[in-house]
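See below for the structure under consideration.
Apart from one protein chain that is not included, each protein chain of the complex appears where it belongs.
Let's look at chain A:
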Amino acid sequence: MNDLNRSGAVAGEPVDTTSAPPSAFLEVRDLKVHFPTDDGLVKSVDGLSFSLEKGQTLGIVGESGSGKSVTSLGIMGLHTVGQYSKRRARISGEIWLDGQELLTAPPDKVRKLRGREMSMIFQDPLSALHPYYSIGKQIVEAYRVHHNVDKKTARKRAIELLDRVGIPQPDKRVDSYPHEFSGGMRQRAMIAMALVNNPELLIADEPTTALDVTVQAQILDLIRDLQKEFGSAVIIITHDLGVVAELADKIVVMYGGRCVERGPAEQVFTHPQHPYTWGLLGSMPRIDRDQTDRLNPVKGSPPSLINIPSGCAFHPRCPYADLPKGNVTRTVRPELELVDGSAESHFSACHLSAEQRERLWTEEIAPKL
């Protein structure tokens, strides 16, 4: 039964069966990343599609375990490198980067794209940097993998990048080790390393989660400035809608490995269509809100990715699951549909009718935000 629901087709959008290269710079089509385990098949990402142009920023939001990081590692092709990861991840779908399909491309070709065409900033820069090599050596290594230059030239390039990301005295700090840097400096160094080859696609996986709030803002500003300067496409992965509000042009909201809502950031923030997005918005702390108001977290816990709830995966936690007629929320998986009356490309996967959503949003949800 489950397989019938996993057709992955996206209603309201032309389904490309010929797998022709898309016009978009990055296009992900029906991406599935499954991990066979002893307890069953973990469907971390289960039919995700989105596209992104150069110079745009996409925010992927969702709680822990919704498949955000698995998606980004999937795009980078990092699920299939390494000696024994090959047997672990099952990946299907299509990932088109600049006219090149990555999942069917030879591994060595993808490896050469990695770090050069697409690069990644990780969540915790302390554990993501090698403790035994100086910052400079690690950046030099990233540069020399893709550029046939001597160490001196690469070192100059590393100092230049460290200067660009705002590290004081870059010609001295280039020889420092990660443990000699503060958290914010480490993340700056990580960003310098990711940008050393002028990548066209930059994926930032929770880039500010391990940092304190003042540094968070600086890092986000830096990412925004660098994007303007380099003109690359950026994917920001976060559970923090505040981060996305600041940076993103487009938003993908993920729940249980699937996209439940996606569209232009403006639209998603002003007219969110999915109860889960409402929940995320409602659980954001706001400084202008009355102090006595408590936060409204989304009740319940994220779904098991082995036994994803039937029908709409969000229905066990959705306060409006009983509104649609019959048993439809529990039996039929909602597909992404174009939101009525919205500008182009705002999609939502929900059984509530447009009228119900409009009424709930204007009467119940929006006033509380």
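Assume contacts are C-beta pairs under 8 Å (C-beta built on N, C-alpha and C of every residue); 3 or more make two chains touch, one makes a residue touch a chain; residues count from 1.
The definition used in the following text is that contacts and distances are computed from a predicted model.
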{"item": "Hidden chain of the complex, named as in its UniProt record, picked from \"TIGR02186 family protein\", \"ABC transporter permease\", \"Beta-ketoacyl-[acyl-carrier-protein] synthase III\" or \"Outer membrane lipid asymmetry maintenance protein MlaD\"", "value": "\"ABC transporter permease\""}
{"item": "Per the touch definition above, residue among A:Gly67, A:Gly115, A:Gly257 or A:Pro324 touching the missing chain", "value": "A:Gly115"}
{"item": "Full-complex contact with the absent chain, from A:Leu52, A:Met76 or A:Met185", "value": "A:Met76"}
{"item": "Touch with the omitted chain, as defined above, among A:Lys54, A:His146 or A:Arg330", "value": "A:His146"}
{"item": "Residue of A:Pro131, A:Pro168 or A:Gly341 touching the missing chain in the full complex", "value": "A:Pro131"}
{"item": "Chain A residues that touch the omitted chain in the full complex", "value": "73, 76, 78, 81-84, 111-116, 119-120, 122, 124, 127-132, 134, 141-142, 145-146, 177, 179, 193"}
